[in-house]
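Yeah, one chain of the complex is gone here, protein chain that is, but the others are all in their spots.
Letters A and B mark the chains as written, and numbering starts fresh at 1 in each.
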Amino acid sequence: MRYPLLTVFAVFGLGLVPHVAFADLAPPPPAAKEVKFVVEVDEKAKGSKLIVPQTLVNPRFRPAPGGGVPKEGNGGLAVLEYEVEGDAAVEPARNRNHLMIAGVAFTLALGLGGIWIVRRTGRSGARGLALLVAAGGVLAVSTVVWANAGPPPKPKEKKEVMLLPVAFDGKLTLEMVRGGDTIKLVLDKEAYDAIKTGPKKPEGK
Amino acid sequence: MDAAYFRMMAVAYAITVSIEAPTLLVGLSRGHPIKHRLFAGFWLTACTYPILWLVLPGFFQLPDQHVLYLAVGETFVPIAECVLFWFAFGKAEPRSQRATIRDFATITLANLLSFGFGELFNQNIGWQWLE
Partner (left out) sequence: MSSSFGEAVGLHAKRDSGALLAASLVVIAIASALLAGWMPIAFSIATVFLFAGPHNWCEARYILGRLPARAGKLWGFFTLSFVGIVGLTAAFAYIPSYLQNTSEVLEADTLYGVWNSAFVLWIATLIWMRSRTNPRFDGGWVWPVAFFLLAGIWLHPFAFSIAIVYLHPLMALWLLDRELRRSHPDWRPAYHAGLLVVPLLLIVLFWQLHDAPVLPGDDPVSLAIQQHAGDWILTSVSNHFLVAAHTFLETVHYGVWVILIPLIGYRSKPWELNTIPAARRGGAWRRGVMILLLFGLLIVAVLWACFLMDYGTTRYIYFVVALLHVLAEIPFFLRMI
């Protein structure tokens, strides 16, 4: 019973390594698709915002840092914190201290495990060696398997594009909501007036 | 540190073991059975690799302090491996002081050989093929 348990836990710990390593790779951006789009003008709004239903994209919603029951926003909807991934080719930075602690833990695990395997009375070398090689093999094979999944996507080379006239150039709030099938652009009075005046010629570079 | 780094680590481990295990197999003193020599060839490197690849880089400004990092790392690794080897096999198997010195020298030699090969590999081949 103990050996299967030991193997299970060792595999779990080692198996997290390539999973986490692979988890650094950003998922590819979703394919382009047509969606319903509405532009609304709200003269009382304090700022413009773009409301995107979560069903149309695939953001990851982390629980609010304080945990607990999500707070209620307007209309009874929960207020969520979300990660909006930037450049898909950029991998997120890993906490260096966490990696160092993991390294020390790996060393302690392997060191203590090896000493225990060697010092066991009775059946020592063969089964212990098999266990250690199996654990190392899991790490090696899973790393190679994840390696064959392909490298992270590289940033696309910048191509020259025609600069279009700009109708609106400013900031707005990006709001992700659960439910719905329509992307709404809510313009405040200032933004709407700016659009009404007509597009501006692009600044050439 | 990303997925490519972990892949490098795995491949480098395989290369290191392929050099150090035969060295230990041949060089360790007679009191150690072959299965223990083989075990030590895989185990010692596995124990010190996380320190060399995951922990020590955090203490140096790489690549500027690369030489210092190597000096510290390649001093730490043989010492740590000798200590581990002694804890695992030092009391279990009958040995003399001469045998102990031979074992420690073999471990150190194995590390020097793998270090030397590693530097040649980095300079002449590199890691681009892995990406």
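A few remarks follow.
FYI, a residue touches a chain if its C-beta (ideal position, glycine included) is under 8 Å from a C-beta of that chain, and two chains touch if they have at least 3 such contacts.
Model, not experiment: these values are computed from the prediction.
Shown chains touched by the hidden one, complex as a whole: A. Screening A:Lys36, A:Arg120 or A:Lys200 against the full complex identifies A:Arg120 as the residue touching the chain left out. Residues 2, 5-6, 9-10, 12-17, 19-20, 23, 54-55, 58, 60-63, 65-72, 76-78, 80, 95, 97-99, 101-103, 105-106, 108-110, 112-113, 116, 119-120, 177-179 of chain A touch the missing chain (whole complex, contact as defined above).
The rule is simple: only the chains that are shown with their structure count from here on.
Computed centre separation for the pair chain A/chain B is 35 angstrom, with centres defined by C-alpha atoms. The residues of chain B lying in touch with chain A in their complex are 1-7, 10, 13-14, 33, 35-36, 38-39, 42-43, 46-48, 50-51, 53-55, 58, 84, 87-89, 92, 130-131. Residue ranges of chain A in contact with chain B, taken from their complex: 17-18, 21-22, 24-25, 91, 94, 96-97, 99-100, 102-104, 106-107, 110-111, 114-115, 117-119, 125-126, 128-129, 132-133, 136, 139-140, 143-144, 146-147, 151-152.
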